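Note that one protein chain of the assembly has been removed; the remaining protein chains are unaltered in position.
Letters are used for the chains, namely A and B, taken in the order the chains are written, and counting of residues starts over at 1 for each.
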Amino acid sequence: MSAVLPVTSTVEAAAGSRLALRRFTRNRLAVAGLTVVVLFLLLCFAGPLLHSTDQTHTHLTQVNLAPSGAHLLGTDAVGHDELGRLMYGGKVSLLVGLASGLLATVIGTLWGAVAGYAGGWIDAVMMRVVDAGIAIPALFILLVVSAITTPDTWGLVVILGLVSWLVPSRLVRAETLTLKGRDYVLTLRAIGGTHGRAIGRHILPNSVSTVVVAATFQVADAILLVAYVSYLGLGVQPPSTDWGGMLSAGLTAAYSGRWWLIVPPGLAIILVVCAFNAIGDGLRDAFDVRGRG
Amino acid sequence: MDTLLYLTRRVLQSLAVILIVTVVVFCLLHALPGGPARGILGPQATAQQIAQFDHEQGLDRSLPVQYLYYLRTLLHGDLGTSYTLNEAVSRLIEQRLPKTLVLTVLSALAGLALAIPLGMWQAVRRNKPVDYVITTLSFVAYSTPVYFLGLVLVLVFTQLLPWFPSQAPQGDTLGQVLSQPNALVLPVVAGAASMVAVFSRYMRAATLENLSEDYVRTARAGGSRPRAILWRHVFRNSLTPVVAMLGYYVPVLFGGALVVEQLFNYPGMGLLFWSAAQSSDYPVLLGCVLVISVATVVGTLLADIVQRIVDPRVKAGRS
């Protein structure tokens, strides 16, 4: 008797993902992006272990110091070490960006999948809601919210998630529409398969790559949005901070030549957002899915 | 005839979208501290005044009924009165909106004028150094917060190289704004940067896709030179989907204008909105959201219609 092998699709899935991995690793920008993200995660989460600084109390004797051996990136207007602050604020930026980007992807995926699979008037109504959401510029809504309330960090994640799920919902809907018409789904329906099985076994697993790519771009946008939110005054409250908060706090200082207050957070935002975009680009090409250009 | 049918459908869809926007704004109105009464009577109103106002205005009725009341005031063009500026919101927006439109349209045109040739150049030189350099630059342009970019522009082009004024053109009328083109340069550049990034990526992708289409092979088989094929066939075919994306980009442009106007002190709707947010001037805030959203819907509709003119193919059944 032959050994009973587990019936799985790992062989095939492995072959597909090996190819995707090879394509991804050949994309130099994408690999560079991945490296940058890993480095920044290390800096922000492991960095404070090596370079421990006090980010809660003010040190009025050491304000606005230029970079030196003691303070590699100088100090800010209340005497916080700028390098330590970069790590401290980066934690918030990365966490809020990742969490709200993923939240937006989850909401968008569910909304788009339901609309696309249901079709007909349900789809029409759901997509008009998306159109309306897109029509209201996110920054305007965020500024109105900031005039009404001051959320805590998790409240901020929820608010950012709620204003940015629209684009992924469109992508997933388009993907669902295509998959719904695939011959294997038609065959399943023709032999009496349930909608649940069609969605759970065929449509969702096959939209994974689209969703992963969308999520990567979504995280990039979310980190950028977090930076705007602090500028708009809706960000995390002092003494806590994030890169956007550091940047907008340093704006005036820049005119008086204290470049070390804006260059590090500015570069951090640009590098990390670029990195996530490059990763998304690489993943999209590797999975060969359509999405934003 | 078919076009008429399509237009009717798209206009009805747009009206539905605007209706949903009014629902969102209505909900925000009710989320205000003190509710709509506070929104209309102003921050100094007493609790008693608010209760009386609520009763008079039917605000103690069910929400759907209130929503219908709200729609009725909107239909009369009434967006309420600003607390701080003591003027009708509709009047304020009427003064400011054209200036914002000038800024966004100029940014969009400048952005496209740069993005389209860049994207095509990248596609033709795919995976060559030029492609990598432009790709990296567009990632950077996309990833830079507009306020940071604006600051850098101001530092470089007003302090280091005093070429442009750091303040946008001032004045109440469009004529006054347009008479100082020098002062418009930096705001337009700041507003156009991320647009260049996004649309050069779109154009690159669209051009690459079209370069691999069968009709390019047919043209080559007929003896057409690569350059002729690129400009006579690929360019137009790639432009069509990019024009369609323009509609979705309108809200991003307005979002950018919000920051740019604040940064350069440009007296448009974004600045109005910004100062309203600082003083919790709710009627102005919500009025602006409503008007900007309607402008976005109209912009999207226009982009769709333009695309339909550029592309003769009948795209039936696309929603």
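Note that in this section contacts are C-beta pairs under 8 Å (C-beta built on N, C-alpha and C of every residue); 3 or more make two chains touch, one makes a residue touch a chain.
The rule is simple: contacts and distances are computed from a predicted model.
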When you check the chain that is not on display against UniProt, which of "Ferredoxin", "Carbon monoxide dehydrogenase", "Glutathione ABC transporter ATP-binding protein" or "Acetyl-coenzyme A carboxylase carboxyl transferase subunit beta" does it turn out to be? "Glutathione ABC transporter ATP-binding protein"
Among A:35, A:187 or A:252, which residue is in contact with the omitted chain in the full complex? A:187
Contacts of subunit A with the absent chain, listed as residue ranges: 4-5, 7-9, 11-13, 15-16, 19, 22-23, 182-184, 186-194, 197, 201-202, 205-206
List the subunit B residues touching the unshown chain? 2, 5, 213-215, 217-226, 228, 232-233, 236-237, 240, 310-314, 316-317
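We take it that only the chains that are shown with their structure count from here on.
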How far is the middle of subunit A from the middle of subunit B, if each middle is the mean of its Cα atoms, in Å? 23
For a test of understanding, state which residues of subunit A touch subunit B in their complex under the given definition. 28-29, 123-124, 127-129, 131-141, 143-144, 146-148, 220, 224, 227-228, 231-233, 244, 247-248, 251, 254-255, 262, 266, 269-274, 277-278, 292-293
Under the touch definition given earlier, write down the residues of subunit B that touch subunit A in their complex. 13, 16-18, 20-21, 24, 28, 31-33, 132, 135-136, 139-140, 142-145, 147-148, 151, 155, 198, 201-206, 248, 251-252, 254-255, 258-259, 273-274, 276-277, 280, 282, 285-286, 288-289, 292-294, 296-297, 300, 319
